[in-house]
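Note that this complex is displayed minus one protein chain, with the remaining chains in position.
Letters A, B and C mark the chains as written, and numbering starts fresh at 1 in each.
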Amino acid sequence: MTGGISRRLYGPRGWAILALFCVAVFGVMPVLNLAVPADSPFHVSAYWVTLLGKIMCYAIVAVAMDLVWGYAGILSLGHGLFFALGGYSFGMYLMRQIGSDGQYRQPMPDFMVFLDWKEFPWQWWNSDSFWWCAMLVIVVPGLLAYVFGYFAFRSRVKGVYLSIITQALTFAAMLLFFRNATGFGGNNGFTDFRRILDIPIATPQTRMALFAITGATLIGTLLLARWLTTSRFGRVLAAIRDAEQRVMFCGYDTVHYKLFVWTLSAVICGVAGALYVPQVGIINPGEMSPANSIEIAIWVAVGGRGTLIGPLIGAGLVNGAKSYFTQAFPEYWLFALGLIFILVTLFLPQGVMGFLGKKK
Amino acid sequence: MSISATTATGEGGSLGRVAREGLDSTHGVVLYMEDISVSFDGFKALNKLSLSIDIGELRCVIGPNGAGKTTMMDVITGKTRPDEGTVYFGQTIDLTRLSEAQISTAGIGRKFQKPTIFEHHSVFENLELSMKADKRVRKTLFSSLSSAQKDSIAETLKTIRLNDSADRVAGLLSHGQKQWLEIGMLLMQEPRLLLLDEPVAGMSDDETERTGELFLSLAGKHSLVVVEHDMAFVEKIARKITVLHEGGVLAEGSMSEVQNDPKVIEVYLGR
Amino acid sequence: MRILLTISLWLFASGAFALDAATVNKLGFGDGDEKIAAIAALVAEGDPAAAALLQAATDGELQTAGKLVLIVKGEEAVNAATGAKVTPLPEEREDVILNNRVRRELGGAMAALKLISPDRATRLAAAKELTGNADQAMLPLIKKALASETDAGVKQLLELTQATLELKTGTKESRIAAVRTLGLSTNPNTKMLLLGILEKSKEGGYAEPDEDIRIEAQKSLKALEGRLAWGERAGVLFTSVSLGSILLLAALGLAITYGLMGVINMAHGELIMVGAYTTYVVQNLFKRTDFFDWYLLAAVPASFIAAAAVGMALERLVIRWLYGRPLETLLATWGISLMLIQTVRTIFGAQNVQVENPAFMSGGMELLTGVVMPWSRIVIICFAGAVLVGMWLLLTKTRLGLFVRAVTQNRPMASCVGVPTARVDTWAFGLGSGIAGLAGCALSQIGNVGPDLGQSYIVDSFMVVVLGGVGQLAGTVYAALGLGFANKLLEAWQGAVLAKIAVLVFIIFFIQKRPQGMFALRGRALDA
Partner (left out) sequence: MKRRMFVKQLALSAAVAAIGLGSTALYAQAKTIKVGVLHSLSGTMAISETVLKDVTLMAIEEINAKGGVLGMKLEPVVVDPASNWPLFAEKARQLLTQDKVAVTFGCWTSVSRKSVLPVFEELNGLLFYPVQYEGEELSKNVFYTGAAPNQQAIPAVEYLMSKEGGAAKRWVLLGTDYVYPRTTNKILRAFLKSKGVADKDIDEKYTPFGHSDYQTIVADVKKFAAGGKTAVVSTINGDSNVPFYKELGNQGLKATDVPVVAFSVGEEELRGVDTKPLVGHLAAWNYFMSQKNPTNDAWKKQWAAYAKKMKLAGADKPLTNDPMEAAWIGIHMWKQAVEKAKTTDVDKVIAAMAGQTFKAPSGITSKMDEKNHHLHKAVYIGEVQANGQFNVVWQTKGPVKAEPWSPFIAGNDKKKGEPDGKTIITK
């Protein structure tokens, strides 16, 4: 076997799959969903569009997670937080777009009317601007990740310690967001979205557009991640994962490397969250629960760490299985899911990708 | 106790300058350590250690287990901060204030006791990563290898005799080859000072031989500090030897001086 | 004396008696006001039969059938008014429903009647009951009781009650005396009484015109407040230690499986749950016997064994294959935890199950009025200490402990000198799991026992172990107690939600300062 880190990504087969995926997302799905009549057996219903859209959002997160875990060796148990922050940032805009169509028929979001708030709290400043919120989607998770990462990496917090404090971070944020006083709707979160850029959200066209944008983002993320990981930067990252001390003695300031990929990963998660919210129609602090973040790590592990395409498959498999099992055997699905996790770790230490690679 | 002359360090304004500028070695000394003490939970790993290395010198450091050899290297490379004492690289660079990466960039390379290379990277990539270059994030994102850099890697590959294995994954190399690769990585950094912790451990006689030759050829251009247990090897390459014991310098001098030093004999042959 | 005599007499034989039928009917059929009037009348009557009737009402033995009011004990019923036996037992009976208000009056009435019981404990309980619950009408009774009372403790309580009642009435001297007595109280209710005296009325004058009384009240208030403040501090101290002991119990097992063995055991919470459910099963077995109060003696070892067995099975089947891949143990044990949760849900149902405290663990020790240290928590604190000591002894004084430490420090070396590392792993994991089971047994006494039990402790457990420093048992102890204190102090100050958030943020900052936890050794080991 030749080649080190850089030469193992995407053989011709990988590129073919990617091309096929593009065709599916931008060609086949829209046609089957919008052009084929609903009673045709070939029609793809809105359920499938939103379900696949949701899974693609998860896949973006999984790829972002793979960047930090698979390549830089930083296991974050708090990535759900960045995802949720992106979702909340964009959710603010969606809430403003409801306009006066809420339960109270008043221009402010229902929960604010109810809390007797006469003015928007500071967090909501300019939230009726799409571009402002779109910027927040990137800035808020990015900034938090940057500040947190700066201190953590500078203090050389690593391994399980880092994992645990990321978990503490997301747990603390969850409790904070559960409070009504925080100004984000408490436990109910944001829901009941009506419009996006003044276009009604619950139409097949909007839904398909969101789906396509999500698909494009996923592909973009994959390409970006591939570019990163095949550059010398990526090789440094992998080197940090394997022997951080040596990298430092080679003259690299590892803090900045980790910080860069960490922040980037958080930003990608934020974008995924922003795409996720209009498609599933709700964002609530539950997204920040530690269990959700652990699950992200599980998608990556199931798919195969450090393979980029593997986490994507992992996210698809686990969530597909979840969607299927919860209706096929609602009483016993946890057994199946738990068993999958155990079997994968025991028998497929490199995840599904490792298995596919071996078969080749 | 120690004979090393380190009195020249305290020269006024040079103190405390965090330097990225070139190495000022006007006094012909590349490294000064003075009165370094380090303790771990009450255990004194280094006890007022003073040592200086001249430009182009090849110094061997020996000493029984626990004498503080590795800790000394940790202090020089910034991995461990001394409780007290000063470490200067040249005349101006205060190493106790720099991070590992900064120290490395300033021109100090280190080889670990246990070969640490990037096991999942190819040999070529290992050398590429350690090559002297701008190592800031932005640059590594967009950099590609110039032909001069490629030549330099090829040359090093030849020096460490791994030119047939350039594309092999480093983790698959033999132990001796890994040692060589690590030395190659040091060379790619083009350091002024090389710290080598047991470089020939696990090498065949033949490999050891060649390593010795390599070191001797490096001395002059670079300064080398070699920590080694293999006395035959030390004897072959050493010009000046420092013996550490219980965190301090026990003796210093040529091989024969050291061998005849009663204190050294007592420590090594013991009561 | 007469009343007392007859009460005790009644307990043995229900003598012939007759009460006013109208009063009894009011008690049985009337609304709240009428019931209370009836109770007052019965107390005033002082008749032994009345006492018996009130006792029956307190015990919930009062029923109505048609127009009859009955006292039903098991399968026997007597007419509440006449005392005549009613046979056969009428089919259609309804409980006489007493609400809180009536029950409160009844409690007061019973207490007043019991003040002359020969049993000191009964009198003490009655006096205590009356401190917050006496009304003016009982003053003569209390005075009479005080006159014959010999026990200092009871006497003090009674005097306090008397003072409370006499505060508003009586001569200046008696009122000053009353205020002074109140200064000796430890009851927070008293504070309000004194404050009432000192209150300024709207016109600018004082509610209490007499200045001497006000000065006395001021003094008493100060003494009382000082005492209450101490009580409060003691209370916070106790709650902190209690929370710390719970965190410690929850984390101790993890300190072995994760701290010493390096298994990121996400199923740790579920092992706690296994212990709790084992306690539940053992409790159910004991329910049919007469030794219910002792079920914990069996539940403690049982929960240890059950959780240890599950843990050892897991180690053999799954974790064994994952040593050296710590992050993957996270994944597999997460899967295990999902399966364990669902298993329990399938067997025991999704709902909580009931684990009763044995009688000796109900209630609490009253430090001051209002500052109660529940027995269950005291027992758990002691239990946590015992588990800690036991674990320490096991790890330092036994061969197994020696092996465990050897294997965790240097596996190949240990294996070379003949330590059966594989078996030691299994035993060590079993030990950690067993301790988690013990935690479950303890937690079942104060919290709920449901399939999600473990999930609520897993995050906290990891925080404790990591904060203390992985592999540092002493660190785990300090971290648990420290978090207990931090949590409780902050909660008293900022409320529970912000306290929890603040503690988490504190942990994040702390780890920045000490990246290896509180007790990490500074060493020179290469980590590259």
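Things to note:
Convention: a contact is a pair of C-beta atoms (placed from the backbone, for glycine too) under 8 Å apart; a residue touches a chain by one contact, two chains touch by 3 or more.
Bear in mind the structure is a predicted one, so any value in this text is a computation, not a measurement.
Though it is not drawn, the left-out chain touches A, C in the full complex. Across the entire complex, the residue among A:Pro121, A:Gly220 or A:Gly320 in touch with the chain not shown is A:Gly320.
The hidden chain makes contact, of the residues C:Phe29, C:Trp230, C:Phe348 or C:Phe485, with C:Phe348. Of A:Ala24, A:Ile196, A:Leu224 or A:Leu356, it is A:Ala24 that touches the chain left out of the display.
On the side of chain A, the interface with the absent chain consists of residues 17, 20-21, 23-25, 28-29, 32, 38-48, 50-52, 54-56, 59, 103-104, 106, 110-111, 113-116, 175, 178-180, 185-189, 191-193, 202, 276, 280-282, 284, 286-287, 312-313, 316-317, 320-324, 326-328, 330-331, 333-334, using the contact rule stated above. Along chain C, the points of touch with the absent chain fall at residues 31-33, 60, 95, 97, 99-101, 103-104, 107, 132-133, 187-189, 191-192, 232, 235-236, 238-239, 242-243, 246, 341-342, 345-357, 362-364, 366, 370-372, 374-377, 445-452, 455-456, 487-488, 491-492, 495-497, 500.
By definition in this document, only the chains that are shown with their structure count from here on.
Innermost chain of the displayed assembly, by C-alpha centre distance to the whole-protein C-alpha centre, is A. Taking each chain's centre as the average of its CA atoms, chain B and chain C sit 64 Å apart. Between chain A and chain C, the centres computed from C-alpha atoms are 44 Å apart.
Residue positions of chain B touching 2 or more other chains: 112, 116. Of all residues in chain A, those that touch two or more other chains are 243, 245-246. Taken together, the chain A residues at the contact with chain B in this complex read 1-6, 228, 231-233, 235-236, 238-239, 242-243, 245-254, 256-257, 260.
Across the interface of their complex, chain C is touched by residues 75, 148, 151-152, 155-158, 160-161, 164-165, 167-169, 171-172, 175-176, 178-179, 243-246, 290-291, 294, 297-298, 301, 331-332, 334-335, 337-342, 344-346, 349 of chain A.
Considering their complex, residues 264, 266, 318, 321-322, 325-332, 334-339, 341-343, 346, 455, 459, 462-463, 466, 470, 497, 500-501, 504-505, 507-508, 511-513, 515-517, 526-528 of chain C touch chain A.
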